[in-house]
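Left out: one protein chain. Kept in place: all the others.
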Amino acid sequence: MKPIKGFSLKKVRAESAFKRTLVIMALVMIVIAAGIFLTLLVQSLPSIKALGGHYLSGKTWDPVSDIYGALPFLLGTLLTSFLALLISIPFSYAIAIYLGEYNPKGWLSGFLKNIVELVAAVPSVIYGFWALVVLVPMVRAIETKVGAAPYGVGILTASLVLAIMIIPYAASLGRELIRLVPSSLKEGAYSLGATRYEVLKNVTLPYTKSGLFAGLLLSLGRALGETMAVTMVIGNTNILPTSIFSPSNTMASVIANEFTEADRTVYLSALIELGLVLFLVTVVINLVGRMIIKRFTNE
Amino acid sequence: MESTIISSKNFNAYFGANHVVKNVSIEIPQNNIIAVMGPSGCGKTTYLRCINRMHELIPGATTEGEMKLHKDNIYEMNPILVRLRIGMVFQRPNPFPNLSIYDNVIAGYKLNGMKLQRAERDNIVEGSLRKAALWNEVKDTLHKKGTFLSGGQQQRLCIARAIAMEPEVLLLDEPTSALDPISTASVEELLFDLKKNYTLVLVTHNMQQAARVSDKTAFFYLGELVEYDKTKEMFTNPKDNRTQSYITGRFS
Partner (left out) sequence: MMNPKLRYRLVKSKSVEWIIVLFAFLITVPLIAIIFFVLKTGISKISWHFFTNIPKPVGEAGGGIANALVGSLLIVLVAALIAVPIGILCGIYLSENKDSKLASYSRLAVDVLQGTPSIVTGIVIYFWLVKPLGTFSAVSGSVALAIMMLPIVIRSTEETLKLLPSSLKEAGLALGLPYHKVILRVVVPCGFSGILSGVMLSVARIAGETAPLLFTAFGNPYISTNVLKPMQSLPLLIFNYATSPYEEWHDLAWGASLILLIWVLLLNITTKLITRKWKVQL
């Protein structure tokens, strides 16, 4: 057999080592994801054992007297996130429809698209800082006008900054989905004499319905888990919110504020249980949202 | 007397449960061009890919039976050694898009980390491109990307890349089916030249091409080797009526 220039079989052995490495990397992801869940679960056990079901329904969170009720934070989280979602919808849908349907090309939409992509990259701590300095006084002025206690910080402020933060994300997602509508469908409607609005209402929106719903879920998932900007403007108050002007706390912001101070096992564990709940909720929302989108894009 | 370079005996290939190459026994003599013909889906490509062990890379694909290079069982050798000794050219030209023309030709050495002297490298590149009848067209643009060439040039570049490794056998799967008539003619001419140094196995749908360039022709039908004979003999005097129907165009 003729020898082959500069070739040795030794180099070939690396092949199976490489394949094994790839498999290990795929396993590492599973280990990390499972590890996160198990760590949260194990560290929550003292709190789960000590507090049981009262934990989620308890209205008082008073670590000094060892009372841990998470209801104020559940409510605070839900209120801020849903309010933010509500505020963001008209804007993110408008951008998505404009970029995806009305004017997909042209410099004006290029400009809008770039703005949206740039602001999506701004770190949340900067949004928080801006909100603290600019938004808080504005909300305080509103509160004075309507006769609410002029804290400035609170659920409304947090929702506003959250809304601003999720608009770019929701808009980009919506735009991608709307562009998936087959042009043949739209052309069919136009050829029957439909107006732009009628095509939007009767073709584009029905076609993208499930995708847009999934987009809402994913945006909600983001809002629920967002920590810094909210922590900076929500007022950090552990009582049940009574109105949208109330200072409050979300699950994420309580953890951010109290984790390094928690000096007793049950206290720390109660905080981690908040993390566990937050993790489960956002992960489920994300998985469902992704599943719907995957199904939608494969159709 | 010519010696046999590739021989298969009762060779079978499967995609999962789908039996695509059935009991094929064939002896390929050295320095010949063997044409492999047959209707679409009859297993020509699959058989060809079994010779250099590319078939087994497809998930679920398996083989069975004997396949030899000289006296050695190909399926007992290291597949990488097999592929170094049996080169392959594909239906669609597939030069490496990230490499220059020069680097494409010595890709087999370069990417494998086989060290070569500068002069040696230049020699291999020029020699292979000359053999592939591409040297004159690209000698001034050796450092441009290979993907800037025309389809026919790209295919000849792929042939140069394969013969740079000095394989003993070259497998070609419809190398001209994506090319225009002029490029086809230049590739055919090239095949004829290559015969001096290599053994070529050429899958083709084009009967004139088979008649023009090949010494022997193998006719496949539904995975079976129906007839294998001197090309002239096969085209003038087919033994099997399936071959007869095929070459007279009664099924495609």
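Of note:
Each chain gets a letter, A and B, in the order it is written, and its residues are counted from 1.
Everything that follows uses one rule, which is that a residue touches a chain if its C-beta (ideal position, glycine included) is under 8 Å from a C-beta of that chain, and two chains touch if they have at least 3 such contacts.
Source: prediction; values computed, not measured.
When the whole complex is considered, the residue among B:R161, B:K216 or B:R242 that touches the unshown chain is B:R161. The chain omitted from view is touched by exactly one of A:I97, A:V139 or A:A270, namely A:I97. Of the candidate positions A:L45, A:L118, A:A149 or A:L180, contact with the hidden chain is made by A:L118. Although one chain is not displayed, chain B still touches it through residues 52, 54, 57, 59, 80-81, 83-84, 87-88, 90, 92, 94-98, 107-108, 111-113, 145, 147-148, 158, 161-162, 165. Residue-level contact of chain A with the missing chain is found at 11-12, 14-15, 17-19, 21-23, 25-30, 32-37, 39-40, 43, 90-91, 93-95, 97-99, 102, 112, 115-119, 121-130, 132-134, 164, 167-168, 195-198, 200, 221, 224-228, 232, 252, 255-256, 259-260, 272, 275, 278-279, 282-283, 285-287, 290.
In this text, only the chains that are shown with their structure count from here on.
For the pair chain A and chain B, the distance between mean C-alpha positions equals 55 Å.
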